[in-house]
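Below you'll find the structure I mean.
A single protein chain has been omitted from the complex, and every remaining protein chain is retained in its original position.
Up next is subunit A:
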Amino acid sequence: MEVGQMQRQWVDYTKSLVFEGFLDGQFLQLQQLQDENNPDFVVEVVSLFFEDSERLLNDLTFALDQNGGVDFKKVDAHVHQLKGSSSSIGAQRVKNCCVAFRNFCEEQNTDACLRCLQQVKQEYCLAKNKLETLFRLEQQIMAAGGSIPMIELSF
């Protein structure tokens, strides 16, 4: 595949992720902050997001598995962090799961929280796969000597 084709594929894939709600405008803002002096900015921030999320999902699993009684303040604190970081990178569906999750924390509803945890894990996995696919496309473009296109924010 030649570079132009790969670039078009990258643009189409990014747009589809936005249309399907996996990513929102914040992700596009991140891309705008990337330039020749900071060529890995998006990958670096998203990598931090992967690390933080995996840690938080583990912490949440542990916190909700307490037979002696769930500490909902702690659960809420973890979800708050996950909501914040997903919002900061534009992982919209993960963020929306967190919003629902926090409501159930407030209600101290363990079963609902466990269901939310399952959901947020699923959404996180999806987001991670899609972002990794996108980054692989980027690597292919750059390996072929091309550059990552700029996406119009108002599409």
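By our rule, a contact is a pair of C-beta atoms (placed from the backbone, for glycine too) under 8 Å apart; a residue touches a chain by one contact, two chains touch by 3 or more; residues count from 1.
Quick note on the criterion: contacts and distances are computed from a predicted model.
According to its UniProt record, the chain left out of view corresponds to "Response regulatory domain-containing protein" among "DNA polymerase epsilon subunit 4", "Glomulin, FKBP associated protein a", "Response regulatory domain-containing protein" or "SKP1 component dimerisation domain-containing protein". Within the complete assembly, A:Glu44 is the residue of A:Asp12, A:Glu44 or A:Glu132 that touches the hidden chain.
Although one chain is not shown, part of subunit A still touches it, namely residues 26, 29-30, 32-33, 38, 41, 44-45, 48-49, 52, 80-81, 83-85, 87-90.
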